[in-house]
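A quick write-up on the structure given underneath.
A single protein chain has been omitted; all remaining protein chains appear in their positions.
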Amino acid sequence: MTGVLLRAARVTRRFGAFTAVDDVSMQVQPGEVVGLLGANGAGKTTLIRMLLGLIAVTSGRVDLLGGPPDRERRRRLGYVPQGLGLYGDLTVRENLSFSAGAYGTAVPVLPPALAPHADVLVRALPLGAQRQVAFLAALAHSPQVLVLDEPTSGVDALARAALWDTIRAQAEQGAGVLVTTHYMQEAQQCDRLLLMSGGRLVARGSEADIIGSTTAVAVRTEDWARAFAALNAAGAPVMLEGRAIRVADADPAGLAEVLRAAGIEASLQPVPATIEERMLMLSRQARAS
Amino acid sequence: MTYSVRSATVRFGSTVALDDVTVEVPGGSVVAVVGGDGAGKSTLLRALAGELALDAGTVETPPKQRLGYLPASSGSWAALTVTQNIDFVAGIYGLAGDELAARRAELLDRAALTPAAGRLAAQLSGGMRRKLGFIMAIVHRPALLILDEPTTGIDPVSRIDLWRLVSEAAASGTAVLMSTTYLDEAERAAHLVVLDSGRVLVQGSYDRVRASFAGVVTQTGRPVRADWAWRRGRVLHEYWPGGDSSTPANPPAGSTAVAPDLEDIVIALSLARRNTVPS
Partner (left out) sequence: MKAMIVKEFRELARDRRTLGMLIVMPLLLLVIFGYAANFYVSSLKTAVVGPQASQVTKMLPSFFDVTVTEPSGTQADAETLLRDNKVDVAFVTGQTPVLALVNGSNLFAAQSAVAALNKVGNQVKTQVLYNPDLKTSWVMVPAIIGLILTFIGTIITSIGMVREREAGTLEQLAVMPIKPSRVILGKIAPYFLVASVDMIIVTVLGILLFSVPFNGSPFAFALGAAIFLFVVLGLGVFISTISQTAGQAIQTAFFFLLPQILLSGMIFPLEAMAAGVRWIGYLLPLTYFTMISQGIMLRGAPIASLWLPFVVLTVMAVVVFTGATLRFRRDLAPGRPASPARGEQAAAEPVSTT
């Protein structure tokens, strides 16, 4: 299947005076996993709802499989919302037979990990297994596009790796996957990243592209407890890592001044920021304006 | 003051939720507990909170008056405002009048919740609600603070905020025990504990955990043994425990070894346990 699977072209969405999504253009191609990142209120959810055809755009255009996201096209879409969309009071098998019936496909075969739980109520399953069932239900009709909202939230490392295996397998078979996540280490699992802030797309590409030239400051000092307290009291976005201190701030000078005033000897060094730190700085800028 | 559970075993019917677990939480440090569903994280936290009776072992925990707890669920009352939530909890712990007002103002400021003070808890975003739950848990300056998955599902910016609040608490002497599924948080803690099926797989500082990790992790496009491999990004990692285990223990010549990070270590040890325990 060639051609763009999911596309937003200069999409804007306003709610009264509030602009939730501002002139965003993006696309998902077959075989790739695209990660959509952004803090709360950045517009991710609104963008996804427009891509799925759940709400209308104010301006711009949305394409799902080459046309507007109508019910017919959504038949070839798989969507796993944050709440999983499963019925807690039905068993695994019953949930799968419901979604298979709704899409008009055969009931999927349970993988060995889930097979022993076939007749267990979904609400009695641990979260990792529930997410696997939700995936299975969304993939049963062999969708060409997958939209996954925080697919691994709350799940441990091993189960997370297993879920990503499934996602990657879908991409390798030619589906296009759009994933949102709050866990930046997962960003490495994606082929491409999109970073939203304040409704706009502020960065795109690899992890390095997302971080860009943003730097944070690493503070090295013997007197780490007092240094932390001093910086914290000054309102700096400071974080402890064991005994090392990181500040999500581009400018070491102001921080050095605070430490000097407190009589603390420390060496400050700019280091590449993490994605989270970039997002923090973006939201602080947004708040200040 | 160090709080702890020692040789703790907890059974729920025929399931063993905790199996001979010993964890210490010294004052002034953050201990992070990592593990999957059913690993026993919540059980361990509840045991230390005095909410559960142990079937074996001992618990050293402060009296309720000196204990702060943030459960995995909301942590605040949805139909009350931010201020009312704090007042309610503070009242139970015996704070009142001017002392209460001052403490409340201080905590709201630290959590950057002051502009939302009059908002209903139900109307807060997930991250803000968690921060509210956190300051409610420390309003009475507890000696031991227990946090059950405080940052799960929270946006990254609020997560940084919460970690800062946790660091603050530890830096001023509180003993903090938190469970998390985020390994970067575990790396930042002074001491981490990896649980799997109720047992401690490994514990210690991140450096010590890395140093004590035995075996090799290789990177490959196609694994030799499927049940010892897992996905990382576009490649797979495979674990070779080494030593004298019965399965092929050493990687074939020419494979690429990688320096294992915490995610590799946690997954490798879980797989080792899964694959060597008779099913």
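Letters A and B name the chains as they come in the text, with residue numbers starting at 1 for each one.
In this text, contacts are C-beta pairs under 8 Å (C-beta built on N, C-alpha and C of every residue); 3 or more make two chains touch, one makes a residue touch a chain.
Computed from a predicted structure; not experimentally measured.
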Residue of B:I138, B:V157 or B:L236 in touch with the missing chain, whole complex considered: B:I138
Of B:P26, B:P62, B:G204 or B:G233, the residue in touch with the unshown chain: B:P62
Interface with the unshown chain - residue positions in chain B: 1, 3, 27, 47, 49-54, 58-67, 69, 71-78, 89, 92-93, 138, 141-143, 168-169, 172-174
For chain A, residues in touch with the removed chain: 87, 89-90, 94, 97-102, 121
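Basically, only the chains that are shown with their structure count from here on.
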Distance between the centres, which are taken as Cα means, of chain B and chain A, whole angstrom: 22
Chain A-facing residues of chain B, complex: 34-39, 125-127, 149, 152-160, 163-164, 167-168, 170-172, 181-184, 187-190, 205-206, 230-234, 263, 266-267, 270-271
In the complex, chain A residues that touch chain B: 39-41, 82, 126-129, 150, 153-162, 164-165, 168, 182-185, 188-189, 191, 225, 228-229, 232, 237-242, 248, 275-277, 279-280, 283
